[in-house]
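Single-structure report; data block below.
A protein chain is absent from this complex, but the other protein chains hold their places.
Here is chain A:
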Amino acid sequence: MSIRFPLLLGAFILIAGLGLSMMLADYHLRLLNLAVISAIAVIGLNFAFGYAGLISLGHAAFVGAGAYGVALLTTLLAWSPWLALPAAVAGTALLAMLIGVPLLRLKGHYLALATLGFNVCFSIVAANWIEVTGGTNGISRIPELQIAGHALGNERSYLWFALVVLAASATVAALIHASRHGRAMIAVRDDETASSMTGIDVPRAKLAAFLLSSVYAAVAGGLFACHMRFISPEDFNYAHSITYLAMLVVGGEGSIVGAILGALLVTFLPEWLRFLGSAYLAFFGLFVLAILIFLPSGLAGIRRPASFSRDGRIKTLALVGASREARQ
């Protein structure tokens, strides 16, 4: 893969998004905003899960850390959101480093459980540290983003901004994928012993993937806070982590295009299938099952050999089951 693919990907996101933003009505624009923000988080999760094979069930906590960072800095300290965003991302990366160093010594299901525990801890702290986080009432009156004195007050203008961030995120992710760092992460997932025998520092490659995933999550969280202008602990509980994972699996783990497609589809599907009522969850479960069986490398796998991610099939079945339970 040359540098052409990352740039084309970014350009395509901008053009397709711009087109959609002109056609859709306000309500759907709002959904599209949420899908774009989720897509950034899922591209991040792809580093950890798709490339390095780290099953993280705590991704929503990092999204939350970014969101709470922005919310606290702008409301308590009255920082500009433009200053608060990078600060929150840096803070989240630091948090990911602190918990990543001990947790990444765990493998497979143990890591999944530990990250899940981290997510639950995050929710408990956010809900009970009332003086700072406002508890379950959350934080409101987060200031809106302004560009050159122009407030990004409506859904359409915010979407344009979010699309630029998504395009940049996807381009950077594609560049990393095609670099030695991307190959090192993929190698680590394939075979840790053979990776170290190829000169790859395995713990470092894992930590890098984990940090990258948290940085993307924090960016998504910051955008979420500025978009909703109100956040509460519920927005970042572990069920959301499982949803991010479902998005990645449906779209195609290991694929940036897949991460975006998965985020769009899983965000819009409930709207398109609203007529199903409460049967929706059953349908969603069957839908994901069908994808896992017939398209084991996700939607993005339609143009790739299906056998690319065979090994992910059985693990993810269990996760999708958990996803359904968590949503109920």
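For this structure, a couple of remarks:
Criterion: a contact is a pair of C-beta atoms (placed from the backbone, for glycine too) under 8 Å apart; a residue touches a chain by one contact, two chains touch by 3 or more; residues count from 1.
Criterion: contacts and distances are computed from a predicted model.
For the chain that does not appear here, its UniProt entry gives the protein name "ABC transporter ATP-binding protein", which is one of "ABC transporter ATP-binding protein", "Serine/threonine-protein kinase RsbW", "FtsW/RodA/SpoVE family cell cycle protein" or "GMC family oxidoreductase". Checked against the hidden chain, the listed residues A:75, A:157 or A:196 yield one contact partner: A:196. Only one residue in the set A:54, A:139 or A:187 touches the chain that does not appear here, and it is A:187. Not every partner is drawn; the one left out touches chain A at residues 178-180, 183-184, 186-187, 189-191, 193-202, 254, 305, 307-309.
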